[in-house]
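Missing here: one protein chain of the complex. Every other protein chain is in place.
Presenting chain A:
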Amino acid sequence: MMLAPSRLVTPSLLRQTVFTRVVTFSTKAAPKEKEQYSNKQTTNVAPTTYRFIYPEFLPDPKVEWRNPIREKLERLDMIDRRSQIDIPEFYVGSILAVTSSDPHAAGKVSRFVGICIQRERCGLRARFILRNVVDEQGVEVLYEMYDPTIQKIEVLRLEKRLDDHLLYLRDALPEYSTFDTNMEPEVMEDGAPVPVNDIQVRLRPRPWLERWERQNLKGVSNIDEYLTDKRRRTAKEHEKPWEKYDLMKQYRSTIPEEEQKEIYAEVYSQLHQMELQRKRNKRKRSFVKPTKLA
C-alpha cells in the first residue's frame, strides 16, 4: 500500500494507513487488534438497505465539509434523539403526520399531515418538507428531523415515487397534493418491499416555478403540452447525457461503500435494537380492546 504511486493514494486510503499505524503502536498488541477488527466486521454488518432507510447517517460528500470527529459526535447525538422519539423509515412520496410543540398554537401542539416532497441534508441538520392542500390553499411546512420540539412522526402511507424530489407538485393540479388530515395509518406487512407509486401528475399551464422540462422527471405526464419549440430546443441543449459516465463526478458526490459500511457498522447495533423495540410496540398496539356495544 505504501509503495503505491502518490496519485493512487486517495484520502480514504491515507486515513486507513494512518489508522493502522496508530493502532500498531505496540507490536505485541497488533495481531490481537487485527483479530478483533475482523470479528467486529463479521458480527456488525448492517444490511445494505440501511443507506436508504437512514440516509442522514452518511456525511455530506463535499470534501471541504468533512470532519470525522464532528460526524461521529453527530451520529451519537442522532442515536440519542432516536432513543427518545421514534423516527420511522420514510421516503420522498410517503405521507407523514408530524406532531410538534408550538408555543403559538392554542393547545401548544400542532399536527400537520402531508406528502414528503423533499428530503435533504445530513446528520443533525437533516430535514424534509411536507406538502398538503388545506381549504384549497397549498401549504408546505419544513421540519428538521432531529428538532427536539417534534413530539411524534407518523408514517400514514409508506411508499416511494418515481423521482428523487416532488417539488413539481407545487406546479401540479391541487388534487395530486391533497390529503385528508384525519387519515388513518395504512398497515403494511412485515418485510414487504416498499411499494413504488408510479402515478404521473398533470401540471398546470406555465408560468412554472422551475424549468421542469430540463430535469428529466418521470412522474409528470404532460410537460410536453405546454412547451414551445424554443423551450424544447433549449432543454435539449442543456442535456448532459455524458454525466452518467463521469466516474469522478460520481465519486465526488457519493460516500464510498467501504466508508458507508464502517459508518453503519458503528450504529447498527443501536438502530437494530430500536427497530426490534418498535416491532414489539407495534404488536402491542395492534391489539385493540373490544369496545362495549351496549
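Assume a contact is a pair of C-beta atoms (placed from the backbone, for glycine too) under 8 Å apart; a residue touches a chain by one contact, two chains touch by 3 or more; residues count from 1.
Everything below uses one rule, namely that contacts and distances are computed from a predicted model.
Per its UniProt entry, the chain excluded from the display bears the name "Large ribosomal subunit protein uL14m", taken from "AP-1 complex subunit gamma", "Large ribosomal subunit protein uL14m", "Glycine cleavage system H protein" or "Eukaryotic translation initiation factor 4E type 2 isoform X1". The omitted chain makes contact with just one of the residues A:F90, A:F112, A:W212 or A:Y264: A:F112.
In the complete complex, the hidden chain is touched by one of A:S83, A:T149, A:N197 or A:S253, namely A:T149.
Interface note: of A:D102, A:D163 or A:E262, the residue touching the hidden chain in the full complex is A:D102. Of the candidate positions A:I53, A:I85, A:V141 or A:A265, contact with the hidden chain is made by A:V141. Although one chain is not drawn, its touching partners on chain A can still be listed: residues 100, 102-106, 110, 112, 127, 134-144, 147, 149, 170, 204-209.
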